[in-house]
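What follows is part of the complex, with its chains left where they were.
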């Protein structure tokens, strides 16, 4: 079923220098430690060099400097990890989606669906929505009124894109993600919360990837903007009117509060929280589970949170943190006294 | 397509004093900095007063005290933010839902659906469910057996409400939210977890708003209770048998563990966690990403978590926290010694 490839074919496609038999056949990918003669592997990190000497892989994607000490078939390339990323798609068994509109879909007569697009069963495409060439809408997904979806996008099973949102080309929305539901906007009045209609949209530029279960809220007045090439993992919450710069990566379980601007080429590790109405500049890295409470204006790495330890020790430390201000005061007093003791009379 | 409004019409509806041409036509809303002559804006916070002098807005909702220095058309009102909340709905393009039952829905013969309600394609309404007047069930939503939904509720695309849950009037469940799935109840026995059937329900009182991707578990024996006017943002987890008091607001990514009672008029910022079986009184505010491990009996603001800093500095601080108990001991020893040194012999 799975297509097979010769090493020569793969070498040509990834621009690698081939060492060994070009007609050796590959039908899968595997890590160095587990790969067999019919599988291709890769070495992207010199840390794993020892595994090279024992691997049974049919061939290995690696850098020139790592190829020297290796006896087996090699595909020598500058960036083996990127080459592996490219080759991985040749062995991907994700169903492509059948072209055309499934008879059990519900498609508005006023929508425009490109004939090369795929709309599966139980998909709703509402009034005025536009779906571009090659885009695949998997089963149970919802495409709201006047939504625009570019070419070669993929809306996975049971994902939701609400009305008026705009997706560029090659955008992926994974299962269970919700794009363009209402932002959390309520005006307090006499002890009650009055709902503010959220009349902005969500704009996802080209090559954006939104993880499963992630929610991106529509703007209150202006739009929520996710720029080109941004990748967002699962169960991330993006509040209304957030703007995320190009090629930023956000790991799972992060939360970005409303109206915050995150720069380009940033990396947020898992569980990070950003409060609302701040700006984080380009090229910032934030380590796991940190809370960012103020704007960041200089590139670099930022953190908060505590190191973990045995619970019995942690209990003591955690209690001490509460007393830190008093400890600091006592330290200062001691310093004053000791200074008097040691200073010439 | 969008309806237009004259300033006079808007002034009447929000109870504002109009200053300027009552026949000026408005077809949208925008922030002060971006608004054009055809748009209405608002000033809710005196911090943004400078923007008043340069705005091109067709008119501005503002307080009497802020109107003095403004030359343009004004709608003068005591609470401009609440007035903006009201007006925002006039420009909301969220589809209203077509009255009646879509032919591609699956509706049990034993359910009762008000003729003014809307049931979209791919919606399941199970045996014995009741849907009240004006309620809208969007595409792909699931309404379980014997669920009761009041009037003017909205169950958004692909949301789920499981069997026997009860929704009051004007309740909104956003996309991907799950109401009344099983609580996390298992009895340990001989190294295994034995599932406990969750036979309680979820009761959502009037005007509750549940964010997208949020999960509210049904009770184990008693019901999970969310009182009137509670608003909950996205990706929040509410455990079984939790009770949340009226008009409390919970921001995104919070988690409330089983059997905890949260009071009325509380505000939880994003990412807050409450352990199980505690009680938090009315009028408590909790700042972002705090963990609340004990009951709170006095109104006020509570926090935990650490300030963020450069990762290189944070590493040092985080390690020091572990040594805090020992530092405290050493400080105490020094104090004793210094006291002896300074006390009269």
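Here are some notes:
Letters are used for the chains, namely A and B, taken in the order the chains are written, and counting of residues starts over at 1 for each.
Everything that follows uses one rule, which is that a contact is a pair of C-beta atoms (placed from the backbone, for glycine too) under 8 Å apart; a residue touches a chain by one contact, two chains touch by 3 or more.
None of the values given here were measured: they were computed from a predicted structure.
Here 2 copies of the chain are placed, and the complete complex recorded in this file has 3 of them.
Here is the rule we go by: only the chains that are shown with their structure count from here on.
The distance from the centre of chain A to the centre of chain B, with each centre set as the mean of the Cα atoms, comes to 25 Å.
Per the touch definition, chain A reaches chain B in the complex via residues 104, 106, 122, 124, 126-127, 140, 142, 144-146, 158, 160, 162-164, 176-178, 181-182, 184-189, 191-199, 213-215, 217, 220-222, 235, 237, 239, 253, 255, 257, 273, 275, 285-287, 290-293, 300-307, 309, 313, 316-317, 320-321, 323-324, 327, 330-331, 334, 337-338, 341. Across the complex, chain A is touched by residues 28-31, 34, 79, 81-82, 84-86, 88-89, 91-95, 102, 104, 120-122, 138-140, 156-158, 174-176, 207, 209, 211-213, 229, 231, 233-235, 247, 249, 251-253, 265, 269-271, 288-289, 305-312, 314-315, 318-319, 321-322, 324-325, 327-328, 331, 334-335, 338, 341-342 of chain B.
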